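Before any comments, here is the structure.
A protein chain is absent from this complex, but the other protein chains hold their places.
For clarity, chains are labelled A, B and C in written order, and residue numbers in each chain start from 1.
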């Protein structure tokens, strides 16, 4: 978050070093590669924003947002942290599925809207519904976007494939395919599926929340910052 | 499905007894209790339609549908049937999460639109995205509906509570609560959560796909048809 | 535990009311039904002892113990309690299997040896190896006992069937069958399988650790103590 007040509002504590906020680069590697290569301070993205922003970026470069974007996200339990809490107790999670922080409550919401705002002319509006899934890892965002009648699925696929053609860690799936945890778990990859259905564009975007959604992307950024091969130590 | 042609289109086989279609009553007990009590032929609803239709009914009695309804649904593996298939093999499902039949492909879609059509003046339009979850049972639908600026969350809660006030198997949750598998598994209940967030009404609706979503509701209907106590044998 | 010193040694705290130890009846219902019916104080058995003692009782009534008994036990996570700890965090348990307190360390060991001592002339010796299983509930003990060459599998089956013939909550399985969690979960039952293999008698004994292994058996005992039907409220 670039703004210290927004930070304080969502994290319930004063930002410890607000003077660094302006210099920090948002570490979504595929989109901000140049800035990351030339900075000494990177803010590593949250897990949910990584999956959502990589999925929305190609579309937002080209098409306007026509309406509220709906993000129905599903995350494995490691996303809730290692500290033992009742909600991460095995018996609470196994055989269960729980929505939480539904609507506009999760702190990843302002992070996503901030970045989307850099890419759109109209202020973006997001509905964000995370769900806790009985798996150790994995994160899938199913994203619903209002489509114009003149949008074309083939053209959208072409746009996504071109945008990510040379990316080692982004896989654009084929027509009729959906991103799943199995596409990405234990890798630094993001898999993106695309369906244009009537007036709705549906994107499925999967990452491993512990790798591309956390430490994997941090290593990818470190590799850039130190002049290493970007894929070093990652698969 | 009331129409034999629609049936043939979605089930890829001719309806075996089309002459009975007109007499069959749709067995969503809470809504069609009187018809079920007075018929000898009930068509038991699918698991997804049960969770979606019970969640949408109170709202649709009172408010018009303003836009496409988005249903992001999550189902345990028993919903895929007992016959061994690769997609239900433990190793394929465990640690995984898979969207399937995204958009307008699943055969529960026409069933839902048919019933919604009985309750609305404008033809309803649904986007339906089922996901396979690594649990044995449980079904949650997260439903996104375009809201009018004059809708009020308190009034909506009141409407839902009144509609289902005397229902033994429908539980309307309180403000800020979300339906989860844990609310309903191994019962014949449907739990419904409600959030009005900006221009979006979000409903969460959970059932056990094997009970309220299948045999439990069938027993509930049988109880009505034979004059037994409606809750006999059910919890 | 009948002995206050043994209690202090295994529970690392002085027994709070040692004067009640003599009056307390060990609440393994099937074996101590008469004493339980006539007491006002029952010590409810641990989950592991319940599965092990019900499996060993018929054999020990008739045959001597020839050697150390080996109990390889497997328990779902609810056996570790509701308080959040790292070892019960979903991410630690899922996809994992962990032996713990192997050998002669677990506090259920003296409880089992005390009761076995009431049934045998020679002091019993037990090796007890509990394992944590990635399920919410369920407990299976696989028990290995040195057999005499003159023991006969048919006679053993007959002995087990007779012993438990009128028990509502003990199911003796048939030849070649093994007890599993699926036989007993969400019931107050204990399922027992039996195999005589060369010089080894193998027993498999399954209970739901939360019911027959805890509150279910407590209710069964309460029913007896208060003169209710023994099966009241239980399945």
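Everything below uses one rule, namely that a contact is a pair of C-beta atoms (placed from the backbone, for glycine too) under 8 Å apart; a residue touches a chain by one contact, two chains touch by 3 or more.
On a predicted model such as this, the values are computed, not experimentally measured, just so you know.
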Contact partner of the left-out chain, one of C:38, C:62 or C:96: C:96
Touching residue (missing chain; options C:9, C:38, C:68 or C:148): C:68
For subunit B, the residues touching the chain missing from this view: 77-78, 82, 84-86, 88-95, 134-137
For subunit C, residues in touch with the removed chain: 68, 70, 72, 74, 92, 94-100, 102-104, 125, 127, 129, 131, 133-138, 140, 142, 144, 178-182, 185, 193, 195, 197-200, 202, 204
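We adopt the following convention: only the chains that are shown with their structure count from here on.
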Intercentroid distance (Cα basis), subunit C paired with subunit A, Å: 49
Between subunit C and subunit B, distance of the C-alpha-averaged centres to the nearest whole Å: 43
Where subunit A and subunit B are represented by their mean Cα positions, the distance between them in whole Å: 30
Sites on subunit B at which at least two other chains make contact: 94-95
